[in-house]
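Every protein chain except one is present and positioned as in the full complex.
For reference, chains read A, B and C in written order, and residue numbers begin at 1 within each chain.
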Amino acid sequence: MATFAKLSFNKDELNKELSGFFKGILENGAVDAVLAPMAQGKKGVRLSLVTSAANTGAVDPFAPVAAVSGAKIASSLTARPSGRKVAMVLRPCEIRATVELVKLKQVNLDDVLMIGMDCLGRYENTDFTKFQEQGGTSESFLDNAQAGKTATGDFDVAGACKICEFPAADNIDLRLCAIGSGSGAVHIEAVTEKGKAALEKSGVKIGDAPAGRDEAVKKLVAVRTEARDKKFAEFRAETDNFQALGEKLSACINCYNCRVACPVCYCKECVFVTDTFRHTGDQFMMWADKGGLLKMPNDTMFYHLTRITHMSLFCVGCGQCTSACPNDIDLMPLFRTSADKTQAKFSYQAGRSVEEEQPMAGFEADELFEVTGQAK
Amino acid sequence: MAEKKPTGTVLVAGAGISGIKAAIELAEVGYKVLLTDASTQIGGILAKLDYQFPTDHCGMCRMLPMVGREYSSQYCMRKSLFHENIEIMPFAEIQAVHGDAGNYKVDLLKRARYVDPSLCNELEECIAVCPVEVADEFNHGLTKRRAIYQAIPHNTPKMLAIDMQACTSCGECVKVCTSGAINLEAQDEMETREVHSIILASGVKLYNTREFEDAKSYAVSPDVVSSLAFERMMSSSGSYRDGEIKRPSDGKPAKNIAWIQCMGSRNRRQKRDYCSSICCMFALKEAVLAKEKGGPGVESTIFYMDMRTFGKGFQQYRDDAVEKHGVNLIRCRVQGVMKKPDGALEIRYFDPETNEFFIKEYDLVVLSTGQIPYETHKKWADLLNVGLDSRGLLATEEYSKIRLAGKPGLFICGSLMGLTDVSEAMSSGIAAAGEATKFLCGIGADTVKEEEIPEPTANERELSQVSVALCKCGEKPGAEGIDYALLSAELQKYHSVGEVQIVESFCKDNGETAAVDILSQTKCNRLLIGACQPFMYRQNLKNVARKAGFNSSLVEVFDLFGIARQGMTQPSIKEWTMRAAHEVRADIEKLNFKPALHVSALPINQNALVVGGGFGGMQSALSLAIRGVPVHLVEKDGQLGGYLGNNVEATVDGLAPMAKAQDMQLKVYQNKNITVHLNCEVESTVGTLGSFESKLVYKDSGETSYLHHGAVIMATGGHEGATTEYGLGTSDLVMTQGQLKKGLASGDIDVSGTENIVMIQCVGSRQKEGRRYCSRICCMWAIANALKIKEKNPDARVFILYRDVMTYGFYEQYYSKARTAGIIFMNYSLDNKPQMEMVEGKPVVKFMDTVLNEEIELTADLLVLSTGVDPEESNNKLASAFKVGLNDDGFLAEADSKWRPIEFQQVGLYLAGTAHSPMPLKSVIMQAEAAAQKAYAYLSGREVHTAGVVSKVKDAHCIRCQRCVNICPYGARSYDDMENCISVDPAACQACGMCAVECQNNAAEVAGWTDKQLFAVIDAKLMDDLLLSPVE
Amino acid sequence: MSEFEPKIVAFFCNWCTFTAADLAGTSRLSYPPNIKIIRVMCSGMVDPKFVLKAFLNGADGVLVGGCWPGDCHYINGNFKARRRVALLTEILKQYGIDEERFWLRWIAASEGNMLKEVADLMTAKLRELGPSPLQQMGQMVG
Partner (left out) sequence: MDLKGSIQDLWKDIYNTGDLHHCFNCSTCLSGCPASYGDPPLLVRNLARMVILGLEEELLNEDTPWACVSCSKCEEMCPMDVKPFEMILAIRQWQSANDETRVPPSIVEIYKRGYTQAVGVNTDLRDSLGLPELKTITNNPELLQMFREMLMKTPVVSANDYMFGG
């Protein structure tokens, strides 16, 4: 039976209430540090690493923004571990990417207390600034979004969030529940023993589970799944040939930002910026000769297709690629539609479990006979 | 000044796979080998087999040494064999042997081929004009050939010959031959060679139903074929086409096919009271293949007496054949085949499963024809003036299958020992090479000293520029097909090409000097040589290039003539040349982007570790020690000898293991090169190839020590299995064969008053639960014990309840001997196992007799169980220490079950004896010799050279995700925790490139196979703007 | 359309399929010149990048040839190749390059005839299908 703590808060005091919890776990030695979204003065919310209990006041976990995927930060902190215990407050997509990175040995969860928050979506970084300017707060967002109103003025949450079927996190120790908690309250759920111990140490009061939560989550997932399937169908119809794909990518300038932002593109340096793709003048001329012309910079489609082969099995659908594109190419559906197919092919789901072997790491002698169509 | 030692020279007579293996192993150590064969080609029987157990595909190339893998496809064994220390002399017969061990003079009759292969341009126009057609013996008459012909269609280079018996001397071939290679007046020639040692690997004659007395009963139609002929029917270079097995008489698809086993074998009437060992597996494989290759609806039925699936993996194959493929097995030897008026082949048989007679029609009948050894053995005995044993076979030493008795320097291997499967042919070939090596060491013969040409360094910062050198190939008129001036001009157009040189001939002596002169002058830093037969000359050409100042990794060779010819029929000279220019572009680009490779030499620690002090271990230790190798022999028990040496006084074939073990122990302890570690086990091992450090733990004291060694031979042996069936352990009257053997030897078991003794074979063996395999020796053990009982008490009745009597090969004689001694063999089936209950203190065995189809009840005074052989549990620890595999049954998993039975994937690691699978003593000793030879060859190399083509880590790009470590099939990659980096063991890496694919940012790369190179090759391949015209 | 001759880039494993191609050659089983053979050490060495590169550079089909299961000279490279081919097929299919243009086949060294069969079949299939969707874009798509 999961253990819950209910945090009721007065208006504009959600973060104050939450900071009490984080203060508690730091002060009482449950962890040595907290990585959580924190307000950066009046503008912007960013993940920050807090080691002093006195500095937990600025936490804002439910702020609808994720400028950089927390999975990347988790990797920075633990790939070469400090040996100190860290509580990480991450979004479901970030956690799912983290799960993939664990398998890729880029994250080490040994000393991590993973805290997942309910996610109702995030705004693009610039939109979030506008949101704040218009007086938006995490509280207002939670209330509006639960009522189905994620849009604020002329902007809405990221396209990826609208079709995200994982509003609640898994593979965590503690969960910050907002969905179905009712106005003026959030819950903290201890999912593991480790989480329970931390929750108890934090000093918050243990209480009942939020009554309407499961139902609310289910409903939300259903809405998003439907939106997802619609989006997939649309996108697939739009890009059922290379010509169309080429047009989608026509604004691409080979900046490779999408792969820098991608939490599961974990290479130190993309192969496309290495010597392998530093061609000679002679080669360019040869390619140009072939059809009479060559788009420059070249290798654009090559890059995107290669990226799909590399990351589609790990893709968690966070949409950071779209957010990162300086030329507003909506890359998310490109990767998600492929990921949907490739993960299904291997009955794999990125981010589902640390135990699940990544498909390219193994093989079975008796499988995939349809590939060669040859018996035995 | 000391006299120069002579180079050790060995004649290997017979170029089937065992002879080839022996030759390769000797050549690798550095001895000169003359490999002869009586036929026009090499390859023996295996040249005819496209499909080999257990994967049913060809794997001959796996017998090649594990070096130069990058080029090994050129070494396809089905084509030919190339080694600088091996001289191949096909179509030659040994006429006389003079002299004695260490100094043989051999008179060889070199038969006239009438076509000189060194002049032949391989255009085969002579074949096209030859008016004579005769049956092609390679395809067992299924196809026709001309009088001038190439015996094995896929041999490269082509080795044409004229069949003078068929030739009408019309001279048409001479007229069309532009190279003057044909001489119809050619004569056989005699040549005398001096060799130190001789290995006989001629194989034996096979039974031919058309030649022998059974012809009238079985070979009644062209649709009754031998098993070898059936192989050719399944081969695309035979008569197999369009997914159908065609019956010879009318070309109709054969759907219902029957195999009849034991043709000419196990036949006392024909004075062939032996088994031919391999036919059962042969038939099973063919029956499975027929179902796979023959299209839907093919039915395979095998008529057999005992299905002898005694070897490693055989029983599993049989089970799969029946259960997965639906092959019918019927235990009935049929009296004959009847040809019906419509050509169908009728067989009447008695099915013991239903106890009924059936008459069935078949489209094709395959006779599993066995060996005819006596003629061959007699011929060798006369030639070499050696004795035959009582059976009429060449007499080998008591404990050896290889060493001819009383004739040092003379050895046999392969099917001369009795028909052998591939695995045993390999082991025996290596073992024979081992014996010859020991002999050559003993007489002080030297190995070939390689001339070291220093490797020029490559300046990697230079821009790459390729020089192309085209060989005009001197006098070979085939080269006329290329317009060199045009080709040269075309190649010059490529940006990467700096210069194009034309060389008269690389392979002729003076040509080499000329080539070096020309090449030394070029300003380019990479060299691409276009010549013929690159697989033959690659090494030489690389040496030429080195002399001219090229780093050999930056020199490539391509097949100038082969490359252009593919897919072109009757091209004009221009077409051909343009095509060559186009095709070679990919090679140019690949070389252009190739980085210089560096080969490093890692020293090999000269100690050998032998694990297991039984016969396998002792034999390998002694074999290495007498060649001067320091050996550490580790035994887990308190004394040497293993299970056999400590428990078994005598075997059925008259060996005395306990006495022999005493004798060998003495030799082991006396040999100063051997250090024995008793009560000791290998706990763990660290280190890389050539330099292992093993932790030894002494069980009694708990002490540990560390041993540095370069090679290891795992000879852990096995022991008699245990069972809880049949009340073993609950009554004194129930015991295992091992217990009975001991008891009979010591006299503890007295059979003088015993009436009935019942033995049950395969207890807990050859079944899904328990031991899935046949333990190979239990039938012989049971027979030995039964005979012993009969000797002590002729009135005792001994019943042996069996499933299949596994007295394979010449062990068959002991089965016969047992029957004539009155021992009664009764068959039972697995789904009707004998039941036992104790009645009045005596075991009563009930079972269904498949002959009388009646339940039989036997009251036994002794019930003896054959409980099989179990592997040692210590195999687990050993396997994990050395990162080698175990099979599902707990035996060590060798590198390749057919072609590399003695070694593991990694060099320096070997196995022998029962650690591999249960086997009789002589086979253990043979494998031990083979393992010792492999270890010796490895250690005597002193250094292990990393291949230049090897996987690398670009550390700056590496994110340490370790996917490459996980994917490497050789364990060559590891993550170094201390250094936080990925390291590659360059000696273990086989450059398969899987890590390179797995690594997404190319931090793992195989030098010589980089993405950059492959991209350039793909570009070149797709730059084809020539008009494509399909050639049918 | 009958004028159309497909270009097929064939990545053949050094040990089995490449040797089979060689055998087909020496056995005078001529296969169509549409097949552009590139020798690789193992089918497990075929990087998806190679396949993408081939299609992007105008190949109408890509054929990967490896050893039969159990016969890989690098123990299990062919099994790994099979997973990669399955993966890549899933991706390319969306844009019109499906399993009809991208083949993996097991061809043993002795199966020169099967090599010819596969080469003939694939060439015929691609003649029927016409130029690759990438070719139809008319220029080097890099």
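By our rule, contacts are C-beta pairs under 8 Å (C-beta built on N, C-alpha and C of every residue); 3 or more make two chains touch, one makes a residue touch a chain.
All of these numbers come straight from a predicted model, not from anything done at the bench.
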Left-out chain, listing which of the shown chains it touches: B
Contact residue for the chain not shown (choose from B:Glu191, B:Glu211, B:Asp750 or B:Asp795): B:Asp795
Candidate in contact with the missing chain, chosen from B:Tyr349, B:Tyr494, B:Phe692 or B:Tyr828: B:Tyr349
Candidate in contact with the missing chain, chosen from B:Ile45, B:Met89, B:Leu109 or B:Met305: B:Met305
Residue of B:Ala38, B:Val322 or B:Ile856 in touch with the missing chain, whole complex considered: B:Ile856
From B:Ala38, B:Ala186, B:Ala405 or B:Ile824, residue that would touch the chain that is not displayed: B:Ile824
Absent chain, residues of subunit B that touch it: 217, 262, 266-270, 305, 331-336, 340-341, 347-350, 352, 357, 756, 795, 797, 805, 815-816, 819-822, 824-825, 827, 849, 851-852, 854-859
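Basically, only the chains that are shown with their structure count from here on.
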Which of B-C and A-B has more C-beta contact pairs: B-C
Centre-of-Cα separation between subunit C and subunit A, whole angstrom: 38
Cα-centroid distance, subunit A relative to subunit B, in whole angstrom: 55
Multi-chain contact residues (two or more partners), subunit B: 967, 1011, 1015, 1019
Sites on subunit A at which at least two other chains make contact: 271, 287, 290, 360, 376
List of subunit B residues in touch with subunit A within their complex: 292, 495-496, 956-963, 966-967, 980, 998, 1000-1003, 1010-1012, 1015-1016, 1019, 1023
Interfacial residue positions of subunit A with respect to subunit C in the complex: 236, 239-243, 245-246, 271, 287-288, 290-295, 298-302, 305-306, 308-309, 312-313, 337-338, 341-342, 345-346, 359-360, 363-365, 367-368, 371-372, 374, 376
List of subunit B residues in touch with subunit C within their complex: 50-51, 54-59, 61-62, 69-70, 72-73, 76, 78-79, 153-156, 235-237, 240-241, 562, 565-569, 586, 905, 967, 969-970, 990-994, 996-997, 1006, 1009, 1011, 1014-1015, 1017-1019, 1021-1022, 1024, 1028-1032
